[in-house]
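Below is one structure; the comments refer to it alone.
Removed from the display is one protein chain of the complex; every other protein chain stays in position.
And then chain A:
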Amino acid sequence: MSALAPPAVDLQGIRFAWPGAAAPCLEMAAFALAAGERVFLHGPSGSGKTTLLSLVGGVLDPQAGRVAVHGQVLGELRAGARDRFRAHHIGFVFQLFNLIPYLSARDNILLPCRFSALRRARVQEAGTTPSAEAARLAQRLDLDAALLDRPAAELSVGQQQRVAAARALIGRPSLVIADEPTSALDADRQRGFLDLLLAECADARAALLFVSHDARLAEHFDRRVALGEINRVGGGA
């Protein structure tokens, strides 16, 4: 990516405490992801990873500090605009249960295009249709085309995670956030899934913020950050 592109994530002077909690659970001076950068964020469970991701996603507001995604300061947007911004620019892959169970795999992949006109437009700019793009991503992620019409609930965990990855990537968001996406997979499949995800993010020129407690996965990333080092609240929430 060119140096002119705004950083995918830029956190400055963040402090966040859950309502009612006496002590903050997250306090950090600065944390940034350059555009297209792939960062491995490492931290034991309970170290505030999920809170950090909610801040980046704009679902939580920090009590102090500034959260910018793709150059946009989230605090400047109203709630509705922030939801739309998230739909436009961020793709999420969670640890488990990523999919809407009653939708087919294809409909799950297409959901971001339904919620975001911008991501739909990006697919069309690339000269394809959302449905064709979903099929292409599925193929790249080693998903059988026949699986696309099956309800999500009937897929295996590994297949579900790949559908979730395809959904996070469709319409080329500038940031993909993966929250322990491989923890439900066995070692072989973890490897395979990680390779696919890294390759697809590179292909889509999306920054990847990959969160895991499993440090062994870190080697393929541009940079590795331990949450304990940047979060001044020791031990987390």
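We take it that a residue touches a chain if its C-beta (ideal position, glycine included) is under 8 Å from a C-beta of that chain, and two chains touch if they have at least 3 such contacts; residues count from 1.
By definition in this document, contacts and distances are computed from a predicted model.
Enquirer: Using the UniProt record as the reference, specify the protein name of the hidden chain from among "Succinate dehydrogenase", "FtsX-like permease family protein", "NADH-quinone oxidoreductase subunit K" or "Beta-ketoacyl-ACP synthase".
Expert: Of the names offered in "Succinate dehydrogenase", "FtsX-like permease family protein", "NADH-quinone oxidoreductase subunit K" or "Beta-ketoacyl-ACP synthase", the one UniProt assigns to the missing chain is "FtsX-like permease family protein".
Enquirer: Which one, A:39, A:87 or A:217, makes contact with the chain that was left out?
Expert: Only one listed residue reaches the unshown chain, and that is A:87.
Enquirer: For the chain not shown, which residue from A:21, A:64 or A:79 touches it across the whole complex?
Expert: A:79
Enquirer: In the complete complex, the non-displayed chain touches which residues of chain A?
Expert: Against the left-out chain, chain A lists 50, 53-54, 57, 59-60, 79-80, 83-84, 86-88, 92, 94, 96-103, 107, 111-112, 114-116, 151, 167.
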